[in-house]
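The complex appears here minus one protein chain, its other protein chains still in place.
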Amino acid sequence: MSAVTEATVESATPVLEGVDLVKEFAGRTSLFGRASSKVRAVDGVTLRLHAGRTLGLVGESGSGKSTVGRLLLRLLDVTGGEVHLGADDVTRARGRDLNQARRAMQMVFQDPYSSLNPTMRIGDIIGEPVTFHRGLKGAELDAEVDRLLISVGLSPEHARRFPDEMSGGQRQRVAIARALAPDPKILVCDEAVSALDISIQSQILNLLLKLQREFGVAILFVSHDLSVVRHVSHEIAVMYLGQIVEFGPADRVADSPAHPYTAALLSAVPEAKPSHRRARQKVVLRGDPPSPSRRPAGCPFASRCPAAFEPCHETRPEHTPVNGGGTAACHLQTQGPKLGGRSLPIELLRARPDEAPSAAD
Amino acid sequence: MTAPAASAPSTTQIAQVSGRRHRGLVRRVLDRPAGVVSIAYLVLLIVVSLIGPFITPFDPNQNDLRGVLRPPGLDHWLGTDDLGRDVLSRLLVAGRVSLLATAQAVLTGLAFGVLPGVLAGYIGGWFDTIVTRVADVLLSFPSLFLALAIVAILGPGLGNAMLAVGIAYAPRFLRIVRGQILFVRNETFVEAAISTGIPRRRVVWAHMLPNAWPALIIQISFMLGLTLIIESSLSYLGLGVQPPNASWGSMIGGSKAFIEIAPWLVLAPGLVIFFTSLAFNTLGDVLRDEVTGGRER
Partner (left out) sequence: MTRNSREESAAPTRGDALLRVEGFSLDLAPGREYLSVLNDIDLEVRSGEVVGLVGESGSGKSTLAMSLMGLVPKRISRQRSGRILFNGVDVTALRERDLRAIRGRDVGMIFQEPMTALDPAYRVGDQVAEVIRRHRGVSRAEARAQVIEDFRLVEISDPERRADAYPHELSGGLRQRVCIAMAIACRPSLLIADEPTTALDVTTQAQILELLRRLRAEMDMSIVLISHDLAVIAEFCDRVLVMYAGQIMEQAMIDPFFVRPRHPYASALLQALPENQPPLNELSVLPGSPPPLGYVAPGCRFANRCEFAQAGRCDTHAVSLSPTDAGEVRCIRADELVLEGAGQ
C-alpha cells in the first residue's frame, strides 16, 4: 500500500524514507513461552522526510506513531517494509553500519527526566556521541560541547552538572544538544514537549524551529497534541490503529480535513479563544479504538466513525488524492457521497440517532 | 556466627532504586556513626596488615620452646603459643594473609560473576536461560560445602581454597548484576544512548553497568564479611593456609587443644575475626540504607 504519494512534496529526494513499514509484536505469552497472538502495531506505513521540513505525525495512544519513529531510526526491527537513509537501504544494517547510519538520524524523547543517564555529567552525555562520531578529544571536544550547549540556549558551565541538578526544560535542551552532537540530518521528536510546562514548551518549540532554520534538519514530530503539531509542521500525517488515514500540507489537513477521524480529532482539541469555542462544530466520538490485536477487516476507524456505511466494514480504503494536497484513505471519497477529493462536510459526522454506537470497548 | 547472606538485600529491592542518584554515597555513609566506625576500623586494619611484617615485635615464626603458652604480659602483649611464638606478631602477619585471601576470593567471584551476569541480562534468550540455570545449581549448594568440594579436587592450600570460595560466590554476583542490567535495559536513557549510535559495548559498560554498582558494592561488603569467616573455617580445618604460615583461622585451629589452659590463643584471633566480619556487615547495612533511602527499616 503506497499510502503517501509525492503529490505535495517537492521532487527532491527524501533524506529518510519508510516504505510500507509493518511491525508486529508478540502478544501475551503463555506460561510455556508460546506467543498467543501477534499485535500489529504498524500496518503498512509509508512516509518521507525532507531536508529543512517537518512532518507531524499525530495519533492517539495505540495508534503506532511512536513505533513508526523507532522503526525509522532502527531502534526496532521492522517486520516488513524498508527504511532508506538517502540512497542507502538501512533496513537490515547492523553493528558498525547501523551506528554509522544513526549518526545521521537522532531522537529526542518525551521525558527529559528518564532520557538522561543520572550517573553521567551533562558534558559527558553530550560529548560521548561527539567523540564517537567525529573523533574529537580533549580541548577540541570541550569546545564543541560548549558550542552545542550554547546553541540550545544553555551555558558552558552546565557541562559539569548532573541531570538531577537541572530543571525539566534545561534537561530537554540537553537532550536536544545530545541529538545534535553527531551533526544529524534527521531529528525524530517523540512527544518532545508533552511533559513540559506551557512556558517551557514554547521555549523548546522555538528552539526546534530555530535549529531547523539554521541546520536544515528534517524533523519527524510525533505527538498527540494537534495544536502543537500544526504549529511546527509543514506536512501532517494522521495515524489510527497502525495506519496513516490522512496526509497532506499542515494547513489543508488542519483546516479542511478529508478523513472523519481527522475531523473528529480536530474537533476534540480544546480551544482557548472564546470565539473559536462558540463557532466550532463538535464531533464527540463514542468509545475507544479497538485493540490492535483484533484488527477489523475494513477501515480501522469504521467501528467509531459516525459516517460509516457498508463498504467501510468490508474493505480497507485506498489512499486517494485530496484537493489542496495530500491523500486520505476513506470510502466516502470514492463511494456513497463520492467526495472525490473534497474535504469532509461536518454534517456527515452527526451521529445518526438510529445507530448510536455503544460507549467504549 | 552471623548469617550475612540472609540479610543481603534482594535484587528487586535495589533495582527499584538503581535509577536514583548515588553520587556522594561515600560522604553520606561517612555521615552515619556506624559507617564512620566501620570504615575507620577497616582502614586501620588494612594499614596495620600492610605494614604488619615490619612492626612485629618478634619474628612470628620464631619458636621459643622455653617460653611456651605464656599469658599476655609486658613482654608478649598477647602471650605466646604452644611453640613459644609471639601471638601479637603472628596476628599481625596473619591479618595480611586473611585479608588478602578474602579480597582474592571476592575478586575471583566478581571476575567469574560480573561478565556472565552482564551478558545474560543484556543478551537474554537462551544464553540467559543457560547461565541462570547453571548459577541456580551452584547457588543451591552452601558456599562452604561447595568450596570444600573444589578444594578436594584442587588440593589444599590457601590460594586454591579462595579460588574455590570465589567460584562459589560468582552466582550471587551474577544474579545481582543480571537483575540490575535487566532493570536498566528498558530505561529510556539506555534507549537514548543506543539511538546516538555509540557502540553497544559502550552502552553496556558506560550506561548500564554503572547503575548496577550500588547494588554490587553492597553485596561485596557482605561477601567480604562472609569470606573472612569461610577462610577461617577452611584454615581451621587445615584446608587453607599451611604451617608454619598463619591466618586468623589457622591460629584458632592450631590452638584448639589448649583452649582451657591458654584461652588467649583462641580469643585474640577470634575477636579480630568477629570485629572484622561485623565491620564489613555493618558497612553493608549502612550502604544498603543509603542506597535504598532506608526504606527497608
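When the chains are written out, they are named A and B in that same order, and each has its own residue count from 1.
Convention: a contact is a pair of C-beta atoms (placed from the backbone, for glycine too) under 8 Å apart; a residue touches a chain by one contact, two chains touch by 3 or more.
These figures come from a predicted structure and were not determined experimentally.
J.: Can you list the shown chains that the absent chain is in touch with?
T.: Hidden chain, whole complex, touched shown chains: A.
J.: Could you tell me which of A:Thr13, A:Ser37 or A:Ser61 touches the chain that is not displayed?
T.: A:Ser61
J.: One chain is left out of this view; which of A:Ala12, A:Ala143 or A:Val269 touches it in the full complex?
T.: Considering the complete complex, A:Val269 is the one touching the chain left out.
J.: Quickly run down the residues of subunit A that touch the omitted chain.
T.: Touch set of subunit A with respect to the missing chain: 60-61, 167-170, 197-203, 205-206, 209-210, 224-228, 230-234, 250-251, 264-265, 267-275, 277, 282, 284-286, 288, 358-361.
Here, only the chains that are shown with their structure count from here on.
J.: Provide the residue numbers of subunit A that touch subunit B in the complex, in ascending order.
T.: Interface residues on the subunit A side: 73, 75, 96, 98-103, 106-107, 109, 111, 114-120, 128-129, 132-133, 162, 164, 175, 178-179, 181-182.
J.: Under the stated contact criterion, what part of subunit B meets subunit A in this complex?
T.: 19-23, 187-189, 191-199, 202, 206-207, 210-211
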